Structure formats: C-alpha cells, structure tokens
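One protein chain omitted, others in place.
Chain naming follows the written order as A and B, and within any one chain the residues start at number 1.
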Amino acid sequence: MLRQASHTLSIRASRPGLHEITGDVASIVGLSGIAEGLATLFCRHTSASLVIQENAAPAVRRDLEAYFARIAHEGAGYEHDDEGPDDMPAHLRSALTATQLSIPIKSGKLQLGTWQGIFLFEHRRSTPLREIALHIIGE
Amino acid sequence: MLRQASHTLSIRASRPGLHEITGDVASIVGLSGIAEGLATLFCRHTSASLVIQENAAPAVRRDLEAYFARIAHEGAGYEHDDEGPDDMPAHLRSALTATQLSIPIKSGKLQLGTWQGIFLFEHRRSTPLREIALHIIGE
Partner (left out) sequence: MLRQASHTLSIRASRPGLHEITGDVASIVGLSGIAEGLATLFCRHTSASLVIQENAAPAVRRDLEAYFARIAHEGAGYEHDDEGPDDMPAHLRSALTATQLSIPIKSGKLQLGTWQGIFLFEHRRSTPLREIALHIIGE
C-alpha cells in the first residue's frame, strides 16, 4: 500500500560551497520506513541550491566551487547589489544548478551511484540556516 | 488515501524573460484538493524553461535575464540559425536552467520559501503560447 512522509531538514553549511548532506537525507529516508519509492528534496531558498556530485575526491569540489565563482562572479556591475556583493552571484549560481532533486529508493536505500553524494551548495558568505523540504512516497 | 490529479497550464509571457506563474500553480494545487503531497511542473518546450527565483526585488530578475543573455548570447556563429537568431540561445538557456520542477505541498500550500517564486523563463522574442503539464500526487 503506497503512503507518503515529509520532513524539513534544517542545516547550516560550515563555510560557503559544497556541504554534503547524503547522510542526513539517508537517515530521514530510513526513518520513514519506505523501502521502495521516490524521495524529493526541495531547497527553500534562492541563494543556495542542490547538486549531486562526486563525494570521493575533495579536489573535484574545490574545482567546482572555483568554476561557479568564475562564471557567475562578484562585482560584475549587477543592478541588484544592496544585499551584498555575494547576493546576485548567489541567485545566478542557484539558477544554474538545482533547486530540487528526486532520487529513487530501492531496498530502503537512495539509488545513488557509487561516487554520488548529495550536496547543499551554499552561495552566501554568511552561511544562514537553510531549510530543505523532503517528500517521500512509496511503500 | 493517496490520489493524483493532472492539469495543463497554458500561458503566454507578456515579454521575453521571467514571467511569474506562482499564483497559477497555487490555484491548480488548491482546486485539486490535495493538501499533503508533491506537485510536478513540466515545461513542454525546448526554448522556454522553468526557474525558481526571488519574487521580491525586480532588479534580481533583470540581472538574471541580462546574465543569461550574456553567457548564451545571440550571434555566436551557431550552425542552427534558420529559426531566427534567438532560437539557439533559447535552447542553451533552457539546458542551463530547468525543464521540470517538483515542489512539496503541505497544508494545501506549495512549500516555497518566503522569497521564492516560480517563473516561466521565456527565451523567444515571439513569446508563443506555452504549455506546462502539472502532476499532483498526495492526499
């Protein structure tokens, strides 16, 4: 019999950039008791986002952070600059990555690949407390 | 008891760029009577896309539109140019943003953050009529 569960995950990244949350999400999925189904994560912010990336080599994370800092950089003459120089780049980096991710669940586990981790991508220097809404459906 | 509902939202942006559709989506979710669940929006086009962005400061929208016009600009020597100079940049901007978004529903409301709005990102100057397929599941 199909059923659903929901949860809000509150997290604060220790520093701007990629902050792994795979374990937090896996725990919530485990507690839901839903063994086969679909888990959806939704980031309730426009200056932080979600990304699935390699969880093994830390250099991948550093290169990825450097890349986004370069293609959506600060001080590019943005009209919107009254919330700090890192605010408009944060909106752009959010639009380029994901606000939402859905991951199938099989035998009680998120069906991530061997090298995949789920990351909160924090784009603000102030690293505010962030909320990720989780929805789980299945049986 | 879980159930589902579907709807097709037909919209035409008044001008190219970000066109807010939060109210339209919230109305359809409200009419479905599903109070706890998940709403999925799917943009049935390759030259328009979806984005969750700040709904407060209009300058954010203008900066975001200017950014995408810059990183996927017209006249970059594209091979595909028989549908107009704005067509290939439209495909690129669609690939960089989202074709689909899923948003959890709680107590009858989309679980958007305080500053989040749902936008159709229209990339064509002709602003054709667009279809967004909605799927809602829950109870």
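What we mean here is this: contacts are C-beta pairs under 8 Å (C-beta built on N, C-alpha and C of every residue); 3 or more make two chains touch, one makes a residue touch a chain.
Computed from a predicted model, the values in this text were never measured in an experiment.
K.L.:
Out of A:Ile28, A:Cys43, A:Ala98 or A:Leu120, which touches the unshown chain?
P.N.:
Answering carefully, the residue with contact to the hidden chain is A:Ala98.
K.L.:
Out of B:Ala26, B:Ala57 or B:Ile71, which is the one that touches the chain we can't see?
P.N.:
Selected residue, touching the omitted chain: B:Ile71.
K.L.:
If I consider the whole complex, including the chain that's not displayed, which of A:Thr8, A:Thr22 or A:Gln53 touches that chain?
P.N.:
A:Gln53
K.L.:
Touching the absent chain: which residues on chain A qualify?
P.N.:
With respect to the unshown chain, the touching residues of chain A are 2, 36-38, 51-54, 57, 59-60, 62-64, 67-68, 71, 96-98, 101-104, 106, 111-113, 115-116, 137-139.
K.L.:
Quickly run down the residues of chain B that touch the omitted chain.
P.N.:
Residues of chain B in touch with the missing chain: 2-4, 6, 40, 42, 44-46, 71-72, 78-80, 88, 91-92, 94-96, 98-100, 102, 131, 133-135, 137.
We take it that only the chains that are shown with their structure count from here on.
K.L.:
Distance from the CA centroid of chain A to that of chain B, rounded to the nearest Å?
P.N.:
20
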